[in-house]
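As you look at this complex, bear in mind that one protein chain is not there, while each of the others sits in place.
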Amino acid sequence: EGDERRFQDRIDAGIRVEPEDWMPESYRRTLVRQISQHAHSEVVGMLPEGNWITRAPSLLRKATLLAKVQDEGGHGLYLYAAAETLGVSRDDLIDALHAGKAKYSSIFNYPTLTWADIGAIGWLVDGAAIINQIPLCRCSYGPYGRAMVRVCKEESFHQRQGYDIMTRLAQGSEAQRRMAQDALNRWWWPAVMMFGPPDGESVHSAQSAAWRIKLHSNDDLRQRFIDQTVPQAELIGLTIPDADLRWNEERGHYDIGPIDWEEFYSVVRGDGPCNRERLAARKSAWDRGAWVRDAAAAHAAKHAGEQK
Amino acid sequence: EGDERRFQDRIDAGIRVEPEDWMPESYRRTLVRQISQHAHSEVVGMLPEGNWITRAPSLLRKATLLAKVQDEGGHGLYLYAAAETLGVSRDDLIDALHAGKAKYSSIFNYPTLTWADIGAIGWLVDGAAIINQIPLCRCSYGPYGRAMVRVCKEESFHQRQGYDIMTRLAQGSEAQRRMAQDALNRWWWPAVMMFGPPDGESVHSAQSAAWRIKLHSNDDLRQRFIDQTVPQAELIGLTIPDADLRWNEERGHYDIGPIDWEEFYSVVRGDGPCNRERLAARKSAWDRGAWVRDAAAAHAAKHAGEQK
Amino acid sequence: MSLFDHVLSLGDNALILGQQLSALTGHGPVLEEDIATANIALDLVGEARLWLSLAGEIEGAGRSEDDLAFLRDEIDFRNVLLVEQPNGDFADTMARQFLFDAWHEALLAALCASADPRIAGIAGKCRKEALYHLSHSAGWVIRLGDGTAFSHDRMQQAVRNLWPYTGELFEADAGGTALIGANAGDIRPLWRQRVADTLARAALEVPADRWMQGGGRRGIHSEHMGRLLAEMQHIPRSHPGARW
Partner (left out) sequence: MSLFDHVLSLGDNALILGQQLSALTGHGPVLEEDIATANIALDLVGEARLWLSLAGEIEGAGRSEDDLAFLRDEIDFRNVLLVEQPNGDFADTMARQFLFDAWHEALLAALCASADPRIAGIAGKCRKEALYHLSHSAGWVIRLGDGTAFSHDRMQQAVRNLWPYTGELFEADAGGTALIGANAGDIRPLWRQRVADTLARAALEVPADRWMQGGGRRGIHSEHMGRLLAEMQHIPRSHPGARW
């Protein structure tokens, strides 16, 4: 009781929580859920982009995409490490993912069908992620906030690369332009939905706001994303697939058409185009790697004496 | 003793041996070895050509290649059936193949690297096979001879298709012509070696000749192949990769340069470019199919009553 | 959807499924099955040639069957997602084949009544083959479903995994109905009946309808499609203008 109040007072005073500090169990659980979901998203997110490394259309683009996917693995590592400071193990978190108990971002349940999807993911998905994540750099839990600083720096680089891919396509041949517009058509709404349900339907929000692990509402962040992205699309001559989209002079923001939340929930429920494939790919990699991890452990045990 | 003489007399008189007839054990064994080796060759031979069905450059060529590979499977079936008339089971023969105890034609241990290889296999490998097999239509063992009649009819169709592919390539673009010449360069000597070692070094020959299961010597058949094929190459403007090749007016045959028997024996020994892959592909198909065969057997057993 | 797109869609279904089966020849569980697989693939490639040639004729832009097969981008392919799902193991292959065949034969039967004699002609020719394909794949669904415990579970899982791709088979559109004629409405009930009967004989459950995947007919495919096309198109794409 007194602990809880002191904890909240420190948060309100802008003092960061560190692993050794006392914290309410529900704060710890909420953070483990959020950080591990974020870590899983980085790792699962390697799959849709990894799908195009072998088919990248130039060596420079291949190299850049490899570097990006490598970065995502790195983000996964930082984030698992941040979660581990809360007293859980990476293996347990991974087991929860494979058992379908832990979530990852639904956006990665959409397929990457053309090279333009790599551009669209960088531009839109990383763009949306940054908007979600920049506030988290100031979140109350120290290890998470510090991890997010590194992550955001790299994401912003990825976002620019994605937009560069789209720009090149939009200025390219008719087939390339069509490819870019098609990718925008398919990724726009899923990206808009990345910010989660409308504020009225969002759970956990009030408590998370008080704990400073969620600093803005879903709808505010979504609006920021839309306001930032629409002019970028116009600049390169692509059309946002929303007939109702228009600038609202009064609000000083873009208005958009209705969001198809039925689709969103169906993907969350597991019925997206790639839910089964993504989880199967992760589980298969993990299961096929079991003998390798066993061998590494056996080797380390045999030579434990020598290394000291 | 008397049986053996009567057996040989009937053969000498041109009377065919049928499954129910008495035959020497060594005749049976020799035939089982030869027929099963031939059946295995058909089945393993589906692999190098099957490698190009998915990449055939036109739909007509894709269909024709599918039909050809289907025919080869059919040849495998006839030949296993012919072998089974000698009191062995197909499963035992397949086990012997997978255990490395039974052979198949070494030619299928070479890779198919371009579309032109499909032409070269039809033209040269099927061409050589027909020359080997036509005499076998008259061989002393009835079921084998009759199977060979069917096989030869289809092979000759395949040979014409192969030559047609090569002709088209040889008359095509510079890249296609180069592809055709490259395939001829790689397949020529292996095809020439398909007739087996020179007569002096060939084992089993004398007895097989007496039994009328080998009707011509290796070198005679090889000469027939060369005499038939060289003008076909010239006709479409391709060059046989043999600097010593020339027409011998006196013999009325082409003379060829020395054959690299070291390569031949290395492939027979298992060191060809694809020996390991071919056998592994067959074993893997068989092993992965075990539960399917088990299920079919279980289903048949459950419903055995109904079907009578 | 235009008549061109419709005929393309018929051709693309046959082409992509034929292409998938082509990769299996020589790798089946038993020699007879290798032969059957090659034979069915051959029928489907043959059917694809007829539809694609007709599509080219309808378009009138001089594109041949090969131009349409080898020089189109993924987004212009009109096949359903079902046929591009991976071969997987033998249960996956046969479940895909059965779910397709049960629809394919019914569709071709309806198309035999098409007012367009070219369409009716192709449908009439290919329907007989499709009937053989259906009896072959249904036979395997039954054998595996009602075989061993292992094969039963594999087949049930395969049917369940592919079920979300069956809704797209029946996506109605105005052009389609006009094209096919009065029998279009019969296809779905006939398919359901066939599936129910065969799965019952196989001691398998018919999966519940959930969210159905779609998009193939509009050119929005799955991640499997790109690699399939890369392999299929590489040689013609690498030699523009060449004849083979």
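Order of writing sets the labels: A, B and C. Residues in every chain begin at 1.
In this section, contacts are C-beta pairs under 8 Å (C-beta built on N, C-alpha and C of every residue); 3 or more make two chains touch, one makes a residue touch a chain.
As the structure is a prediction and not an experimental result, all values here were calculated from the model.
For the chain that is not shown, enumerate the shown chains it touches in the whole assembly.
Displayed chains contacted by the hidden chain, ordered by label: A, B, C.
For the chain left out of this view, which of B:R138, B:R246, B:R276 or B:H303 touches it?
The single option touching the absent chain is B:R276.
Tell me which of B:Q34, B:N51 or B:Q70 is the one touching the absent chain.
Going through B:Q34, B:N51 or B:Q70 one by one, B:N51 is the residue touching the chain not shown.
Touching the left-out chain: which of A:S156, A:Q176 or A:Q228?
Touches the omitted chain: A:Q176.
Return the single residue from A:V17, A:V69 or A:A83 that touches the missing chain.
Touches the omitted chain: A:V69.
Which residues does subunit A use to touch the chain missing from this display?
43, 46-47, 50, 53-63, 66-67, 69-70, 73-74, 76-77, 80, 115, 165, 168-169, 172-173, 175-176, 281, 284-286, 288-296, 298-300, 302-303
Pick out the residues on subunit B that sit against the missing chain.
Residues 48, 51, 55, 111-114, 175, 178-179, 182, 186, 266, 269, 271, 273-274, 276-277 of subunit B touch the chain that is not shown.
To test your reading of the contact rule: which positions on subunit C touch the chain that is missing from view?
Output for subunit C: 73, 226-227, 229-231, 233-234, 237-238, 240.
One rule holds for everything that comes next: only the chains that are shown with their structure count from here on.
With centres defined from CA atoms, tell me which chain sits nearest the overall protein centre.
C
Could you state the distance in Å from the CA-based centre of subunit B to that of subunit C?
It comes to 34 Å between the two C-alpha centres.
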